[in-house]
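With one protein chain held back, the other chains of the complex are shown just where they sit.
This part shows chain A:
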């Protein structure tokens, strides 16, 4: 990233990302109030993801692979890649900006304390999950997430979200989105293992990493490299696909609206 775009906001974002890394090294529970105890999962691990936006080509392979792997209902997404048209503030050049999005598996997840039945919880390996046996589909968690990462699954009527493909991680395999990332942008791994690829990259790029909405104090554990700081806060974006038209100009609506 060039120096031109290192504005004040960017400084904040980077500092916040750096701060978020600290508690990981010294065990995650410290200093986080209101969070119920973590349970299940492997307490020796802390999973996180690093997304190297320089290598994201916006192909949506992750979106579709995840959708198939996790049997999400049509029109609901555990991960997707938002694509924006951006203009360079100095040169005026126009380019695309790709922003892969998923659950941030925050260190201080705001979705968990709001659950009235303790269906959603954080595992000891940091993965935020939903127990569908307990979930009543109230959607408090859906609304509590500042990243729009949750939805109510229309089939199960329970809260649904990215699990970092915990079922695959437990089998020693990669999550569908990581495995299918054409540009090689998505890196997952155990941040407690200093030899893991993600640990080494977090170390190497510590000063350049950003997270989304650091001001919310959620301490996201999905880190972005090559981030346009204008997207650290929720972009005030107008959706492009406004109306789906039939050949005569008649509005058809979104096919998969729930």
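To be clear about the criterion, a residue touches a chain if its C-beta (ideal position, glycine included) is under 8 Å from a C-beta of that chain, and two chains touch if they have at least 3 such contacts; residues count from 1.
We take it that contacts and distances are computed from a predicted model.
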Absent chain per UniProt: "Tetrathionate reductase subunit A", "Ion-translocating oxidoreductase complex subunit D", "ATP synthase subunit delta" or "ABC transporter ATP-binding protein"?
"Tetrathionate reductase subunit A"
Out of A:106, A:129 or A:222, point to the residue that touches the absent chain in the complete complex.
A:129
Among the options A:63, A:108, A:122 or A:218, the absent chain makes contact with A:63
Contacting the left-out chain: of A:48, A:126 or A:189, that is A:189
Logged for chain A, residues touching the omitted partner chain are 1-2, 40, 52-61, 63-65, 67-71, 74-77, 80-89, 92-98, 101, 129-139, 142-143, 147-158, 160, 163, 165-169, 171-174, 176, 178-185, 187-189, 196-197, 226-228, 230, 235-249, 252, 254-258
